[in-house]
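What follows is a single structure, written as structure tokens, with notes after it.
In this view, the complex is presented without one of its protein chains, the others remaining in place.
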Amino acid sequence: MSDLVKVTIDGITVEVAPGTSILNAARQIGGDIVPPAMCYYSKLEGSGGKCRTCIVKVSKGSEKDPRPMPKLVASCRTAVMDGMEVQNITSPEVLEARSGVVEILLINHPLDCPVCDQAGECDLQNLSYEHGLQKTRYEFERRTFERIDIGDKIQLHMNRCILCYRCVFVADQITNKRVHGILNRGDHSEISTYIQTAVENDFSGNVIDVCPVGALTDKTFRFKNRVWFTKPVDAHRNCNHEKCNGKVTLWYKGEDVLRVTARKDQFGEVEEFICNECRFDKKATADWVIEHPTHISDTSVISSNHYDTFKPLPVIKENLALQEANKVELEKTAKF
Amino acid sequence: MLKVEEQQPVEFSSTLLSEADEIIKRYPKGKHKSALLPILHLVQAELGWTSVPAMDKVAEILNIEPIEVYEVASFYSMYFLQPKGKYVLEVCRTGPCCLVGAEKIMNHIEAKLGVKEGEVTKDGLFSWRGVECLAACGYGPVLQIGPEYTFYENLTPQSVDTLIDDLRKK
Partner (left out) sequence: MGRKLLLEHINVPGINTLDVYRQKGGYRAVEKALKTLTPEEVVEEVKKSGLRGRGGAGFPTGMKWSFLAKPEGVERYLVCNADESEPGTFKDRYLMTYIPHALIEGMIVSSFALGAKTSFIYVRGEMMPQIRILEKAIAEAKAAGLLGKNILGSGYDLELYVQPGGGAYICGEETALLESLEGKRGNPRIKPPFPAIAGLYGCPTVVNNVESIAAVVPIINDGGDEYAKIGIGRSTGTKLISASGNLVKPGVYEIELGLPVEEFIYSDEYCGGIANGKRLKATVAGGSSVPILPANLTLKYANGEPRLMSYESLSEGGFATGTMLGSGGFIAFDEDQCIVRNTWNFARFYHHESCGQCSPCREGTGWMEKILHKLEHGHGTSADIDLLWDVQRKIEGNTICPLGDAAAWPVASAIRHFRDEFEWHVKEPVKSQSCNYGIANYAVPIEKKIEEVKQDNL
């Protein structure tokens, strides 16, 4: 079984190990054809399959059995077969179904991005920009919950939750004891401890990083700033915790470290989970060895003022007249 | 709503504990969590509802985290997370029963008991609620009363009156 299998996603063929999911095969290709994932998390076993945003069309099952799959499938939980052909952004059916999922995810969402700490780095926000409608067709009262503090460092804002279960998997797999879970059923489901218990654990802060929306936020950063006004810098320290290697991203405003998070990869997943001491208690530059500015995708709102050198559109790059006309703008973007 | 801190500590009877032991033996080694649903039924039959202290105790018996019990108890509709009347009249409110008058029966029960769905009568005897299909569609309207879930079929306002009066006298 060591042989690689061939899968074609939106016309691009890639060879991957057997058992790889369609989503991970797409991630190996990269770019726009990677389906969005709100609940799947490669570092959390058993995650995925729930949010349905990563659905794709399998137009050819495999070389052996070329029949298409009858329904759209969750790419995060469907393994590739040799010769499989998958359509993601080339299938209008997929895009329509996905925008349906996004619409449905938003009907009970408070849409409170202006006061949400997650805004600017929120998967749901990004997704609704890409696929959502301009207005809502849902005209009923939205589901609401009380905000609760689960411990003194983490706030649960259940209204925003999309029930991806990632934080439950983190508690099960990364921490040594789970005290929160999914209660109730259907659209009454909620993340809760049921009784007022603090989530106290050396690694509990990781639930904040894996939360795709603003349901679990860092109270030490609450309302301190908008993320796009802060400057992320990669740093490390010698952490004494056996399971934490102290590699983090520091989010600066001026000279102050406003928050500390794990480092995230291009798909928004943390590279390595960090301990609570690093996250909550080490907020002085002196605690850290600074490495370099964090690479932020230039499509992210976070990068809008910082770091990445301006990449002029090709049309400007090759045209001196246009460069001259855009001189002021070009100078502004070269400031950092 | 009874708050968690107001909930009294509980002791399970020795019968319950030995029945629970018997149930746990059914499952392969290490799979004793399977006993959770049956044991919760025993607890509710004994205490009338599943309080937090009771669920914590169940977690102890099964050697699992309390949250695992809360998750399960809150998922299934048969476990009461709040105290109820001694008799809970659960009336089927799904399509086929409604075709033969379940809504009328529910209105009648509400008027007869003088309490709204989910509430408890002052004497602590009765609660009622609409539940989804009880798989007795051909004998509708139907209602059931725990903890043995005795069935009452082909209900009429008169038969409901008799039933409630009989239960009052018990």
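Worth pointing out:
To keep things simple, chains are lettered A and B as they appear, and every chain counts its residues starting from 1.
By our rule, a residue touches a chain if its C-beta (ideal position, glycine included) is under 8 Å from a C-beta of that chain, and two chains touch if they have at least 3 such contacts.
What you are looking at is a predicted structure, and each value in this text was computed from that prediction instead of being measured.
The hidden chain makes contact, of the residues B:S77, B:N107 or B:T156, with B:S77. Annotation: of A:A37, A:M84, A:A97 or A:C211, A:A97 touches the absent chain (contact as defined above).
Mapped onto chain B, contacts with the missing chain fall at residues 26, 28, 31, 33-38, 40-41, 62, 68, 71-73, 75-79, 93-96, 98-100, 131-140, 144, 146-151. Listed by residue number, the positions of chain A touching the unshown chain are 48-53, 55, 71-72, 74, 77, 79, 97, 100-101, 103-105, 107-108, 137-138, 140, 162-163, 182, 184-189.
FYI, only the chains that are shown with their structure count from here on.
If you check the complex, the residues on chain B that touch chain A are 4, 52, 65-68, 70-71, 74-77. Within the complex, the chain A residues that touch chain B are 177-185, 193-196.
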